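Every protein chain but one is kept in place in this view of the complex.
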Amino acid sequence: MQAIAHLEDFRQETRAWLEANCPASMRTPMVDAEVVWGGRNPTFVNPESKLWLERMAEKGWTTPTWPAEYGGGGLSKDESMVLAQEMSRINARPPLNSFGISMLGPVLLESGTHEQKSEHIPKIVRGEIRWCQGYSEPGSGSDLASLNTKAVLDGDDYVINGSKVWTSYADKADWIFCLVRTDSDVPKHAGISFILFDMDTPGVTTKPIQLISGMSPFCETFFDDARAKAANLVGGLNNGWAIAKRLLQHERTMISGFGLAGSQGDRGGTTSTMDSVERAAMHYRGDTDKISDPGLRDEIAKFKIDSAAFALTSQRSTEESKQGQGPNATSSMLKNYGCELNKRRYELLLSSLGSQALGWEGEGFASDEIAVTREWLRSKANSIEGGTSEVQLNVIAKRVLGLPDMLSLVQK
Amino acid sequence: MQAIAHLEDFRQETRAWLEANCPASMRTPMVDAEVVWGGRNPTFVNPESKLWLERMAEKGWTTPTWPAEYGGGGLSKDESMVLAQEMSRINARPPLNSFGISMLGPVLLESGTHEQKSEHIPKIVRGEIRWCQGYSEPGSGSDLASLNTKAVLDGDDYVINGSKVWTSYADKADWIFCLVRTDSDVPKHAGISFILFDMDTPGVTTKPIQLISGMSPFCETFFDDARAKAANLVGGLNNGWAIAKRLLQHERTMISGFGLAGSQGDRGGTTSTMDSVERAAMHYRGDTDKISDPGLRDEIAKFKIDSAAFALTSQRSTEESKQGQGPNATSSMLKNYGCELNKRRYELLLSSLGSQALGWEGEGFASDEIAVTREWLRSKANSIEGGTSEVQLNVIAKRVLGLPDMLSLVQK
Amino acid sequence: MSLVLSEDQQLLKDSAKAFVDQNAPVSVLRGLRDSKDAQGYDQNLWRQMLELGWAGMAIPEAYGGFEFGYGGLGVVLEESGRTLVSSPLIATVLLGASAINELGSDAQKSEFLPQVVSGELLLALAIDEKPHHRPCRIETSAVKSGEGYVLNGCKTFVLDGHIANKLVVVARTAGAIDDRAGLSVFLVDAAAEGVSINRSWMVDSRNSAMLSLNNVKVGADALLGAEGDAYTSLTRVLDIGRIGIAAEMLGSMQQAFEITLDYLKQREQFGVLIGSFQGLQHRAAEMYSEIELCKSAVRAALAALDDADKNDADIAEFASIAKAKLSEVATLVSNEAVQMHGGIGMTDEYDIGFYMKRARVAAAFLGDALFHRERYASLNGF
Partner (left out) sequence: MSLVLSEDQQLLKDSAKAFVDQNAPVSVLRGLRDSKDAQGYDQNLWRQMLELGWAGMAIPEAYGGFEFGYGGLGVVLEESGRTLVSSPLIATVLLGASAINELGSDAQKSEFLPQVVSGELLLALAIDEKPHHRPCRIETSAVKSGEGYVLNGCKTFVLDGHIANKLVVVARTAGAIDDRAGLSVFLVDAAAEGVSINRSWMVDSRNSAMLSLNNVKVGADALLGAEGDAYTSLTRVLDIGRIGIAAEMLGSMQQAFEITLDYLKQREQFGVLIGSFQGLQHRAAEMYSEIELCKSAVRAALAALDDADKNDADIAEFASIAKAKLSEVATLVSNEAVQMHGGIGMTDEYDIGFYMKRARVAAAFLGDALFHRERYASLNGF
């Protein structure tokens, strides 16, 4: 009872504080251009974004549950839920988008030393340093642990050579959290370390990657005798694989949300024709009561039914994991099915739009038509990034269904 | 020119002989009940069948190209083609159905000793001995070479113990051609022999297999100290695998014909509604101009288009192999695709007939409806017998596409 | 509306599973088939099911039932699907009792529902007239005659028709074929003059009958609901049936999948377990995913039936999602189960073929996947 009373007090205080401190424009739906990523040279298209970030960061509410000792909000889980509810109540925008918050921070708090946390966490909380992730390498693909970027100890530094690929926003990041090989004479998983270093370090260069869908936030990143302080090695020498896996769990959960879009008929508050495959199919055929192409109609019905069943499955999975009931090895299944649904959605949109979905740029195509084309192309990566479908199916077969692993018979 | 003149003479003689010797009822389409299988206790539902067999066997024309020395027709390829044309001209029935002719004979002629040929071939030609095939075993499945039926030399005999499965008409056959293990200490393919023995041998018993579709010609066959003459071992000790493979080629080619039925809309001269999936779909819905269920209509169109393209591919494959052009490794592809098409055909028929395809026996269902149900069930074996789809796809991947074999990495 | 079973439902499910495993393995169905059993179900087993209260699961307490909801009936159906139990559970309890409960007057419910719970009354729903389920394609006529009606027409695919004491007959009192208006539902005594019932032996070893009604006279009290106005309630009855069948299919497909998975873990070929082949692994993983979606679709549809906030349109959508999805996946899983078993899967001696046969009959019953996808599209205005 005391706890509830306390929470009610907290809610009132929070509501009052938000009322007083959340600028008016920060209570409107987010637009892509105004997303705040922070960093050394931050961009604030809307000046109120800056104010909002500063105010939130001061209270540690950019990371509500992180320890106050390192600048976090120090809130309990219940309090942070109240904060989230109150922010949602006034449609408050998130003050900061950050791989430091969503990926690095949690593992650093778990596995970092006091010195590491003291140095890095407060800057993440305040959005002063923008982070990127150095995981994949040109040759590694699904076999992440086969990475070849080498780090060799030299005095107090590691000297790093090699390259990374698919580093999102590497060209805009200040620091990188990076997997490196620190021992080549042991089984591949056992010789990997997790290290942090400044992207301004001499010998670090980046090159953006153009995708089949056009420009992308991805980069290639090259290390040529780049020096990182040994003190920034997290979780101990050759213990990087355990940390990497923790991080990947976060990423996978994030991606499985894709498939939900189809069933909701809604992508983030906009209301374009493209949000509903069936409306698009009718609109581009000039149909009024039903889709005039019966084959397409059946395929769309199949898609919608699968999407509905998938949304129910996500819901059930959430309910079950709350109750601790059933195995929660469903994340691979949800990731894989969700991605396949999203790909199907775009294939159906393409069929629905006909030649209007075949433009690349210029006149003749509306911007939402071009967007469908580009997003269709982009969707093909859904079943590659964050673990390919093949890897997800392997995981289901082995971990969920308990089928034997032939590869283990092949590998010594 | 002389050759052509000779062939023309041969044609005239053949035509005259057939005119004089082919009984009237033997010029009508074959009916299941009147198929002649020969054997020690042959069944002739139609007495003219017996006459026809005797006349044809006397000339060796049950096996037109086999050497006259062993009772065959001794015809050249060209002559046998003329015979086939002339028989087809008057719709003459094949006088004899026989695994001895289609399977055993060719390899016996190729690999048997003079004594073996003298003993067995003439009886095959005259339909005096009915043969069955002892290949698969309960545990062997796709891995045929893992067979366990043992043959141990004891004086002039091999003593055989073990069992076979999927032996077609074993309960009606007089003799068996059988794969047995004659050496267990060498790699599995190297310890197999091909042996012939009488099904009346003490220790041989058979048990028919009921399939999910009902009764079947398949049997299980058990050998309990059954003795076979060592002289009946064909092709040399431990050389059975090579012979087995030759035989399997015949079987595979036979099976790939299945898929052609769908495109021809005709199965052996009958004209039931069931011969055409689209007619059945319309008939059972009471449709006149087009199939009223649009989803089914699209699926049937897809099936028909695939069937047409498959029929063209069979034709192209035949043309190419005549010209010696292109790789003729297409047999696995044709077998697999043809079987899948046949399965699709029955699935579509099932959808087309609705509840009329769900009967098992008794009133309420026409005999051609029951036949659809039973054949639908039977069709499921198409992708299992004669090499499973999985095996065919493996063969395509390895032999046609040249992809590496993981299994060879696993197996020592 | 929760998609997780309540504690009570889970307990019921566990006990149903234990009961079915012990008392009703597939061999019971096989025995009924091989002996050409006159009833087509095991009467002793059915008595035990009655004692367990399965017949009254979804029937209100007021009419002698246990008011455990469709969620309760659903888990019982799911578990009975695991071993392909042939019993009056579907024809009498799921369809017949629901028809009386949704359409009947208080007097009718008071009279008949307790008889269902006790097992005295066996019912059968007679609706389809053609090989394809089209609920409004009703030609069977009911013509007013004095106080009562005279019925004429033919019905097909009447599940358990040969053992029913009473038939729930959908007939037309007005309107043309395919009209929604003019449909009426009658409770007809199976022994009435002019009723002729021909049992059919189905591929799944269950029973459905061909029914013909030749000048069958019924009283006014045989009418369930208002004359000519049955469409809405009848649709709800059919949706209850579709959802219940989907629950049964869920049990069957899970069992067929588990049997197959066990086989993949035992069977060796080429020196390795066949379950180690990636080709089969990926197909198994895809089946697993589809079955998970099926589970959600069924749980949601059953929960919706028990949720007072859901209206008929909601139920219709949940029912078509469940029946379309389950019919499709049941076909996939049972085909794959036979294929992955290879030759042994083709033998009658082995049980897996029974699952394929049942999957197809269940998929066709009350509308196949094509029917329900079409219905879903119409319900959603596209």
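We call the chains A, B and C, going by the order they appear; numbering starts again at 1 in every chain.
Note that a contact is a pair of C-beta atoms (placed from the backbone, for glycine too) under 8 Å apart; a residue touches a chain by one contact, two chains touch by 3 or more.
Because the structure is predicted, anything quoted here is derived from the model rather than measured.
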_Among the chains you can see, which ones touch the chain that has been omitted?_
A, B, C
*Which residue from A:Phe99, A:Phe194, A:Tyr284 or A:Tyr337 sits in contact with the chain not drawn here?*
A:Tyr284
*Which of these, B:Glu54, B:Glu110, B:Asp225 or B:Glu319, touches the one chain of the complex that we don't see?*
B:Glu319
*asked:* Tell me which of B:Leu147, B:Met333, B:Leu349 or B:Ala381 is the one touching the absent chain.
replied: B:Met333
_Touching residues of subunit A against the unshown chain: what are they?_
136, 141-143, 146, 165-166, 209-212, 214, 284-286, 293-296, 347, 350-351, 353-365, 373, 377, 380-381, 383-385, 388-390, 393, 407, 410-411
*asked:* By the contact criterion defined above, which parts of subunit B meet the unshown chain? Give residue numbers in ascending order.
replied: 278-279, 281-282, 289-291, 297-298, 300-302, 304-306, 308-310, 312-313, 315-316, 319-320, 323, 325, 330, 333, 336-337, 390, 392-394, 396-398, 400-406, 409
*By the contact definition given up top, give the residues of subunit C that touch the hidden chain.*
277-279, 281-282
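Just so it is clear, only the chains that are shown with their structure count from here on.
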*Where the CA atoms of subunit A average out and where those of subunit B average out, how many Å apart are those spots?*
58
*Calculate how many whole Å lie between the centre of subunit B and the centre of subunit C, each centre taken as the average of the chain's C-alpha atoms.*
42
*Computed distance of Cα centres, subunit C from subunit A, in Å*: 44
*subunit C residues counted as touching two or more neighbouring chains*: 272, 277, 370, 373-374
*Of all the residues in subunit B, which ones touch at least 2 other chains?*
294-295, 410
